[in-house]
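First the structure, then my questions, so here it is.
Below is a slice of the complex: some chains, not all, each in place.
Chain IDs A and B follow the sequence of writing; residue 1 opens each chain.
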């Protein structure tokens, strides 16, 4: 795809070449994300961070990426402070924000919101999470982390564990991985299975995947274990949430018994799914993921804003 | 007036010469607002954006203006995060914020708040909306847009439509227009008529104005149609709000039938008052207004902060 001025709404937009381009630039920008080098690459550019849903990490990750590239940030946090409250259409908001910013990163609790917003956006828009739908910049971070830690993506067996129904990161990650030669294992309670839209896509692309409730077996068979949080905010009732929370908990004993070399990822925040004693394992990569995320978002901001000659 | 270090609390402060000066500088700074040029004009200056009332567009507009001029921004959004909650006087808050910022843009739900705040402010203060009272920087944007679109202000007939009682933008716009040779038509339900303070001012200045409920006739007679939103938050009860919402709705048919060349403005957000099919009309200038607002606020920040030799 042509990145300059494009919207990144779904991981489905990105083919292998696109993904590799993003990862290549992320590698180049990594020393800036790691605070080893400084940069003014996006000087005089303005990012609008529109977070219509509580978020700390993703918003700060984007804001950090923009600031460390020398750009500026304007932010909206929470529904209360938004014109949405006043009944404005997302398309109108998009036209307005496009007058201010050079690029927009947006999170919204409703699945279709980003698409609606994109209709009015005349500057590039990055999906930073749209309800239970997708979270493509997180999935790119996941891919980047896997490649960095394992040296490759092709040939790997990757297990995704937890709430696969409402977990938007595993949707986007599945779409991205469908571009590679991998085996997927989906571990979840039956009620929280990967949605049909995702599995249909995988079948169409000829990606092998298995669905199971057996975490232990999945750990034995996999190179990468992608844990997710059971997200309270996705359930209608407290009771429904409580029934699922705590179903899959990773302990050090379990890892050591089944597969001590497995790479463990998590989009964070974790809420008990990964025991803190696991943090010291070499394969526990979830905090390295956080740092990688800044580099990946830098790469996306840079690609969407062009190489500076659109100043 | 002498702009440097002045407070802009009301449109009434500005005479024709002042308005023209602001518009002239806004024209000069427009390429920066339009992202065509970059600037460090206000490098090392700090804007405090104090928004004690929900707002997205005005706050982001000010923050964008400051950022694109190379300055920095510190923000307070919402009552909850403020010391106001702790019972501090506005004058005390003003003295404190004056120690931090070089210039302050402030919105507050109470009409007299800005004046009270200004007593403690030792740096220039910009009224970004004080309850139902005024919104001078929006009105300057409106004037700027009219002049840009029509080539002049003098000689025009301008209709203002909707909630003229609680709509602070039309108050400030009326004050500004009283400095020019214009005819005004105020279209509203009887309960939402332009306040006496404004009409008395217009009479004193010898400005012709007409008050009517007839939108269609106003469209026929006017060069400019200034639509406003019926603002839910200004009414005591939901019922009172519902009674007025939807009284004046602009459709494409109405415009084409009555006056297809009319210039249509709206401070936004709109909430159904302007049908989206109107957006494609040449005269639909409300989204261009948004871009103009950044240039106008840049001009104000620049004027209040002086020309850089107060570094």
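Definition applied: contacts are C-beta pairs under 8 Å (C-beta built on N, C-alpha and C of every residue); 3 or more make two chains touch, one makes a residue touch a chain.
On a predicted model such as this, the values are computed, not experimentally measured, just so you know.
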Per this structure file, total copies of the shared sequence (2 shown): 3
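Note that only the chains that are shown with their structure count from here on.
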Inter-centroid spacing, chain B versus chain A (mean Cα positions, whole Å): 39
Residues of chain A defined as touching chain B within the complex: 43-44, 46, 48, 72, 74, 76-77, 80-83, 85-89, 91-93, 95-97, 99-102, 311
Chain A partner contacts - residues on chain B that touch it in the complex: 35, 38, 51, 54-57, 60-61, 63-64, 67-68, 73, 77-78, 229, 231-232, 268-272, 276, 287, 290-291, 294
